[in-house]
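Read the structure below first, then the notes.
The complex appears here minus one protein chain, its other protein chains still in place.
Each chain carries a letter (A, B and C) given by its place in the written order, and its residues are counted from 1.
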C-alpha cells in the first residue's frame, strides 16, 4: 500500500511497527527459539537441539523474495519461513524445529505477542492522558461551565466534574487491562488440528510472558474479539471526549480554547478543532471495524482461512487506530485551555 | 411492529419479555421503591415517605395512552411515568418520589436489571448446551471423523475432540459471566448531569442486586458495549458450531445426521440443516449489530439522546438474538447423531 | 417479540404491516394466482387450472398452527403453505399449483413486492418533506444565519440556502427511485436451483408490476443490497438534518425553535430536540444494519439458508427504520421555526 497525504492522521508508527514484516519474522524466530527451549526443558528435545535452533534463529535472514511468493500461494508466511530456517540448521536438527507445532501455533502466538506490546504502549499513553487531565483539573478545575444534556443547557458544571467524567471511562479501560492480560494474552498451542496435548505449554508460555492455555483456542476466537473490543472502547471513549471538545469550542459556547487550531484555505479567521474531530472519526472507524472481528468468529471446521485472514486485516488496524487516537488526545490536551 | 412469518426464527419470547413495556414499567416501579427505601435507610427520607412510595408503586397502573403521547414528545417514558406516579401519591410525599434521581438513573438501571435477567436465562441455556455436548460426547465421543482445515482433509479427529473444541468457547463465555456481573451489571446513579454525590448508592445497589458504582457511568458506555459483546461472542461461538454442522451434514461427508431436517417445496428428497444455518445467520446478525453499540460510545456532552436511543434499539435485540441462537442450538443437539 | 415502551420511536406501522405474516400470506397467494395465470397465458396451463388456482387462493385460510411448526422445521413458510393450498384445490389441479416454481421464487418475489410498496410509501413521505421544506423556505428563506464548518463560524448563510442543501440529498434519493424500480424491483424466477428457463417470466412480471429478469438472481443479491442502501442513504440524509437541527437548537445558537420539545424529569426548564436526535439514532442504526446485507452477499452454492435468513432479518427493519425517520422528519418540520 502506498500512503495517502493524510494517512498520518490515522496511523501510528509505534503500533504499526509491531505488526511489520520485520517484527513478525523476528517474533516467529523468538517463538521457535522459545518452543525448542521449552521442549528441551521438559526433556522432549535434548539441549543441543535447542541450542542449535536458538543459534540458527539468532542469525537467520530470510529470503524475502521467496517468502513473498510463498505468501501469495499459501496465504501465510510460516510454512516457507520454517522451510528456509530448516535449511539454515545442521541437518540432524532439522526436524526438531517447529516440533509438534503448526503454522497457527506460531502465527496466533506472535499476533498475541504483538497485541501485548501494543497494549503496553497504549497503557502508557492512557496513563499519560489521565495525568494530563489531572493537571488540567488542578489548573482549571474550578472553572464553571454549563452542563448540556440532549444539546440543551442543563445545570452548571465545573471543569473538574467534566474532566472527571472523561477519566471514568479511561480508568475503566486501564483497569480492564489486567483481565485482558490474564485471559486473552494467551499462548496458542494445539498442533495441526488443535487437538495435540502440549506438555510444554506452561514452559513456553512462561518464556514468552503469556498466559498458558488449558486448551487450544484455535477456533475459539472470543479472545481476539475481546482485544479488539478493548481497543474500540478506548477509541470510543476518546471519541466522546473529541465530540465534547468540538462542541465546547463552538464560538458561541467557547468553553475551551485550542491553541494552534486548524486553518482553512478560504476562511482565514477560522481555528478548527481538528484533533477533536479526528478523535470522533477514529472512534467511528474502530466501531466499524469491530464488526469484522465478530464476523470472523464463524470460524468453520478446524481452521478457517477466510475467518483468520479477516482477523489479520482488522485487528492490527484497530490497535493502530486507537494508538493514533491516544496520540491525538495527548496532543490536544497539550493545547487546550478551559474557560 | 407487526411480526413476519419467519420472525420466530430470530426472536426469543423469554428474553424479549424482559424488555417489554410491562416489564419496563414494573422495573421502574421496583427501582423507585428501592430508591425510596435506600434513601430512608441512610436517613434522607423518613420511613413514612418510603412506605407511601412503596405502597403507591405496588398498586400503580399507568395511563398508557398518556404515556405513549409523552414518549413521542420526550423520547422516553420516565418523566410522564413519574408524573403520573406523583399524582397517585399523598401530596406530602410527592416530591420524595424519584428524589435526587433523573430519568437516566432509572432507565439505565432498569436496562441493567433486564440485562442481568437475560444473562441468567442464557447462562442456564449455555449450561444446558454444555451438558448436551457432554452427553453426546459420552455417546459418540469415540467416533472417528476427519478434521478439516481450510476446507481440506487434514488428520483424523474424534467426535470427542470436535465437541471439546466447541465447549472451549462456550465455557469461556460462561466464565466471563462473573466478570460481567461484577463489573458491568452496575447501578446507574448521578442525577441530572451525572455529578451528584449519591450516599444511598450502596444501599440501593444492594436492594437491586447490582454492583455499586464508584462514579456515574452515564456517559461512559463501555459496560453496555461489554454486555453486547458477550452476547455476540456467544452467538458467534454458536455460529461456528452451526457452520461446522452444516458442513458435516453435507451428503458426501455425512459426519452428522440431523433428525427432522427441513423440507423443500420443490425437492422432496432433501433434508436441510436449517437450524445450523440459522445459527450462522444469527451470529452474523449480532456481529452486525455490535457496531451500533460501539458507535453509541460517542455520547456527546452530559447526555446524548441520539447515542442513548441507539443503544435502546440495539442492545435488547442482541440479547434476544443470542437467546434465540441458544434455543436453536439446544433443539439442534436434541436431533443430531454423529457418525 | 414483545414491544418495549419506546419501540414506537423506531417502528413504523405502515411499513411493518407490509412485512407482517398476514401480508406475506396474502402476497404468496397473489403470486401463485399470477403464476398460474401467466402460465395459462403462454399455454402451459389450461384456463381451468388457472381459474381453480385463482379461486382457491382467493378463499384460502391457512392453518397457522401447522404453519408455525413448519417454519421452525423448514426455516421458511412456503413449502407448508403450498402443501395446505394444494389440499384446498380440486385434486386434478393440485400439481398445477406452484408449477415449476420453488420456494425461493415465491419468497424473493413477495419480498420484492413488499419492498416496492414500502418504496412507494416512502416516496410520498419524501415528497411531503420536500414540500414542507419549500414552504418553510418561502416563509423564512431570507432569515440570515451563520454557516459553520468544522464546528466553527464560517460565513453568513440564509435559511433558504441551508434548506436547499438538505433538499439536494432528498431529491437525489427521490430520483434514484426510478433506477431502483427498473433495476431492482425484479421478479425472481428460476426453479429449484436457479437454472430453469421460464418462458412465463414476462407475463408474470407484468401481472405483478415488476421488472422481468433476464436471468435468475437467486444467488446474485446485489439488488437486495441496493434496496437497503437506498433506505440507508435516505435515513443518513435525514440524520444529517437531525444533527443540524439539534445543533441549531442549542440555546446559545438558537437558529431554530422547536415547538413542543421534549421535557425532562429533573430539569423542567428544558426543551429537548428529541425528534432531531432520534433522526441521528435512526441514521446510525441503518448505517449499522446495511453491513448485514452486504455480509449476506456471500451466498454459497445454489441457495444459502444462512445468507438468506440474514436478509430477512435485516431488510424489513431497514425499510421500517427509514419509514420511521421520515415520520419523525415530517413531525419535526411541522414544529420548527427558523430565526
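Assume a residue touches a chain if its C-beta (ideal position, glycine included) is under 8 Å from a C-beta of that chain, and two chains touch if they have at least 3 such contacts.
Bear in mind that the values here come from a model prediction, so they are computed numbers and not experimental data.
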| item | value |
| --- | --- |
| Selected residue (touches chain absent from view) among B:12, B:108, B:161 or B:277 | B:277 |
| Among B:13, B:42 or B:247, residue touching the chain not depicted | B:247 |
| Absent chain, residues of chain B that touch it | 148-155, 246-247, 249-253, 262, 264, 267, 270-274, 277, 291, 295 |
| Contact footprint on chain A, counting only the chain that is left out | 1-11, 13, 16-17, 19-22, 24-25, 67-68, 70-79, 82-83, 98, 101-103, 191-192, 242, 246, 260-267, 272-275, 277-278, 280-281, 284-285, 287-289, 291-292, 295-296, 304-307, 309-310, 312-314, 316, 320 |
| Chain C residues touching the omitted chain (full complex) | 147-151, 154-155, 157, 161, 164-165, 168-169, 172-173, 179, 192-195, 215-223, 225-226, 229, 232-233, 236-237, 239-240, 243-244, 247, 280, 283-284, 286-288, 290-291, 294-295, 297-305 |
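Keep this in mind: only the chains that are shown with their structure count from here on.
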| item | value |
| --- | --- |
| Centre-most chain [mean C-alpha coordinates] | B |
| Sequence positions of chain B contacting 2 or more other chains | 75, 192, 242, 280, 284, 287-288, 291, 295, 304-305 |
